[in-house]
Structures are given as structure tokens and as C-alpha cells.
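A single protein chain has been omitted; all remaining protein chains appear in their positions.
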Amino acid sequence: MLKEMFENVRAKSPLIHNITNYVTVNDCANIVLACGGSPIMSDDADEVEEITAICSGININIGTLNSRTIASMLLAGKKANELRHPAVLDPVGAGASKLRTDTAKKLLNDVRFDVIRGNVSEIKTLASGAGTTKGVDAGIEDRVTENNLDEAVAFAKAFAKKTGAVIIITGAIDIVSDDKTAYCIRNGHRMMSSITGTGCQLSALTAAFIAANPENVLKASAAAVCAMGLAGEIAHARLSETDGNSSYRNYIIDAIYNMTPELLEEGARYEMR
Amino acid sequence: MLKEMFENVRAKSPLIHNITNYVTVNDCANIVLACGGSPIMSDDADEVEEITAICSGININIGTLNSRTIASMLLAGKKANELRHPAVLDPVGAGASKLRTDTAKKLLNDVRFDVIRGNVSEIKTLASGAGTTKGVDAGIEDRVTENNLDEAVAFAKAFAKKTGAVIIITGAIDIVSDDKTAYCIRNGHRMMSSITGTGCQLSALTAAFIAANPENVLKASAAAVCAMGLAGEIAHARLSETDGNSSYRNYIIDAIYNMTPELLEEGARYEMR
Partner (left out) sequence: MLKEMFENVRAKSPLIHNITNYVTVNDCANIVLACGGSPIMSDDADEVEEITAICSGININIGTLNSRTIASMLLAGKKANELRHPAVLDPVGAGASKLRTDTAKKLLNDVRFDVIRGNVSEIKTLASGAGTTKGVDAGIEDRVTENNLDEAVAFAKAFAKKTGAVIIITGAIDIVSDDKTAYCIRNGHRMMSSITGTGCQLSALTAAFIAANPENVLKASAAAVCAMGLAGEIAHARLSETDGNSSYRNYIIDAIYNMTPELLEEGARYEMR
């Protein structure tokens, strides 16, 4: 039952350490609050280990990375591992520059992540080193569709096996997979790609969900992805003729705020493969 | 009369230098504009003294601090003192890490602040060195309630005396106090804690209010706190069933934008202790 995953977030109000980009950081903080968690942002090497220690989960997002924050990501990730705190990696733009690809790989090498979330292009870059990333959005040739879904699921399972992490590949169809079981999720709305940071927000949300459900990382991740997609649907239904992507951004966070575990259970649309 | 404090902000449109975190910086800028002030954000040591010099007040917020910005905070704070510009300190997360606690104390030691604003946990950390900060939110055991209000007021007055600053402790009941007189303010709505940065915004707002009323720091601070709380009430009354914390964030800033000095006077709910 996905709803129990959400109930635990609301009940436990996990404190989530976010080392994330300055583009979408405010939305990440507000969506963590919306789901019932509590966010703290801190990216300096002189404090990240202490901040991680008082939290119950960490979300590392490499957008707008630099050498100072990369060092902090590594320190905080290792500390989270030491304390067995659930950790999410969002390899924003891996494949778009050597720095991003190398940093994502270095993080994967040095830190054990419970969840890795990206678009198919970013995940492929991590898995193979041969990405076709167009900026921070998935390359068109890399879209997951009904036609290549089985192939994408097999790819996600293989990468999950290799890394020990739950892999989340977001797109028109979202895949949430460990090495054995994949949730193929059909929630969401294509207008979500007209807002900056829905991916970043999902990573932050996922960190809150797995921190509240450390024994159920796969299911908690699926619940977070369904919640985000469902929020995108609810928010879209609410749009007036004059509303555009900026209001949509607010409505999505609002929808997470107003979502109940029961609504999530009813609205989640997924199959297992 | 609190309304005169607000009238002066609108009349003088003070330019406020903000050295603040990248999480809530946009909201801080927009709320300063909403109240009638003008914000400028600048955090580099090579320019902060010049920027401070062209402003009439400064707001130093230590969220997402790092060694580069800490140096800038010290330089700018000292320059503000030299020019007798009103200065606000927001010790975000003091107690959550040694870096934050030490930085806040270093700032307190090297710079004379006119106002220090934080939650009870952050202020206690500064006063005693023995905080129980849970991330950036007040620890539950530290909440100001009707039962411990007198004790909290006495604490605020003592810390005001020690620092020479007006102390603002925000929570369910807000305390704004110098060494002799405390405003106990009952404006606000508990949903304000579901948004990131209402505290940061209040600090920026307070900087605008005291910069426009440098001879009346206590009353101007109380006016800012009442204005923020009243905005939280007005914004809450405006929420539809589908609105959540993200729309609420917008409505609070909107409410400051539309607030008149008269509305503030009528809506302010406080007592002196």
C-alpha cells in the first residue's frame, strides 16, 4: 500500500539535508514542507557532516555544482552512509559536461546511494559513459515509450543491480526499479516539463519518503513518484485559461500539501514489471 | 502608533543590503519591495562595503553560509556600524552546526546589531551556547507558550541588555524586546511554518522598517513583526480549498504589498510586558 509510505512521512516529519542547486532550491524546500517533511539546506564542507548527522536523510543534486560544493557532497554522502541515513542522488545534467559526468560518477563510486533519480539520458550516462544529454533535459532519442518500455525496465534493473540503488527514470512513463521489480508509473502531465525543477523537487520529495520509510525504499520511492505525478495532474486540472507554467508550479506544490495518503492510493497509476 | 513606522517605510523607500541564503533570497527581495523598500543582494568581499555604503540598512542572514560569505558578512557589518546604518542579524540554524554557532557569535562579537531575530532555539544558542536546535526550526521543548511567556520575556530582556540589540523571538507568540519593554505579539497563523523562509522574510522586512525608523528601532521592529503576522492572517483567509503552502507564500507577500499603515494599526494584536 503506497498510502502507508505517505502516512509515515506525515507522522515522522523527517528532516532532510539538501545539497542542491540554487535554481530550484526554494521549490525543493517548499515541496519537502508540503509533504510533511522539514528541509535544511547546507553546502559548506565545514558543516555538512554535522548537518547530515542531525537529519534523517540526504538529497544530493549536482545542478550548479562547483569544486567547493562537490567536496561537500562527498563529505556529506560519506557521513550519511556511516550513519545509515537514506541518500538520494540527482545527477542533473550528467553527460552535459565532463565535470558533471565525472562528479556523478565519483559520487556513485564513493557514496552508497539508496536512490538515483534522473531522466533517461542522465541515467544512461552514469550507466554507460555514453550519454546524449541535451542540457538538463532528456534527449529525444532517449525517451521511454510503450514501445521500448521493456528494454528500459531491463536497463533500470541492471543498473539497480550494479549500484545497489533503486533507480528512478522519469519521463512520460516513470520507472522505479530495484534489481528485481519495477514500478512503471503513468501519473503526471506533460506540462510538468514546462517548469524548471520538477525533477529536482521529485528528488527532494523522494528523500523525505525514503527517510520516513528506510525499510521500504523501493515502495517509498514509487509512492513519491506517484505523488509527484498525481500532483501534476491535480494541478493541471486546476489551471484557468490565463494560468501558465508559473502558476502551475505553485499548484503542484499546493497539491502535494493538500494530498492525503488515501488520495495518493486512489490516484496512483502503475503496474509492476 | 505602529502605523507611522510603516508610513516611513513607504515614504523613504529604504535601500536594504541583504547578505542572505540562496534558498529564500527571492522571497526576501520581493517582500522588501512589497513593503515599499528596495533590496540589493551582494555577498562578495570585493564589493560589500561599497554596497552597504549606498544602502540605508543591512540584513545579515547566515543560512547557506560559507567561508567566502562569512568574510563578507563581517566586512559589511563593520561598515554598517561605521556609517551608523541599522543592522539586522538572522542567525539561521545557530546551534545546528559549530560553523553556524561560531559564525553567529563572531558576528555578534565584531558587529553591533540593532536587531537580532530568530526562533527561540537560535536565540538561546546565541545567549547561552547550549542550544537544542533541530535543523532550522525551533525545538519543540523550546516553544514560547502562554505558560512560559513571562520567562521568555525575561530571557529576551536580559539578552537585549547584554547585546544592546532589540531581540525578536518568533514563534506562536512573538516577542520583540529591548532591555526594558517587550511587545508580546499574537498575530500570525501556524500555517506560516509550512513555508520556507517566513523567518528570513521577516528579517528582511525588519531591516526595511528599522532603516526607515532609525530612532525607533523597538517600535519599528514590533511593527514589522505585526505586519508579517497580519499578512499571514490575511493570506490565510484568502486560501481556497485547493491552495496550499506555495500559494500561501505568494499571498503573504501580496498581503504586505496591499497592506496600509491603517490596516496594520487596526490588525496588530499585542500587549506590552
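Letters are used for the chains, namely A and B, taken in the order the chains are written, and counting of residues starts over at 1 for each.
To be clear about the criterion, a residue touches a chain if its C-beta (ideal position, glycine included) is under 8 Å from a C-beta of that chain, and two chains touch if they have at least 3 such contacts.
The structure displayed is predicted, hence computed values, not measured ones.
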(request) From the listed residues A:L2, A:L15, A:C35 or A:A96, report the one that touches the chain absent from this view. (result) A:A96
(message) With the missing chain put back, one of A:N66, A:S128 or A:T145 would touch it. Which one?
(response) A:N66
(message) Considering the whole complex, not just the chains shown, which residues of chain B touch the missing one?
(response) 15, 22, 25-26, 29-30, 33-34, 38-44, 46-47, 50-51, 54-55, 68, 234, 238, 249-258
(message) Considering the whole complex, not just the chains shown, which residues of chain A touch the missing one?
(response) 21-24, 26-27, 63-67, 93, 96-100, 134-137, 194-197, 241-247, 249-250
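The rule is simple: only the chains that are shown with their structure count from here on.
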(request) Just give me the whole-number Å value for how far the CA centre of chain A lies from that of chain B. (result) 33
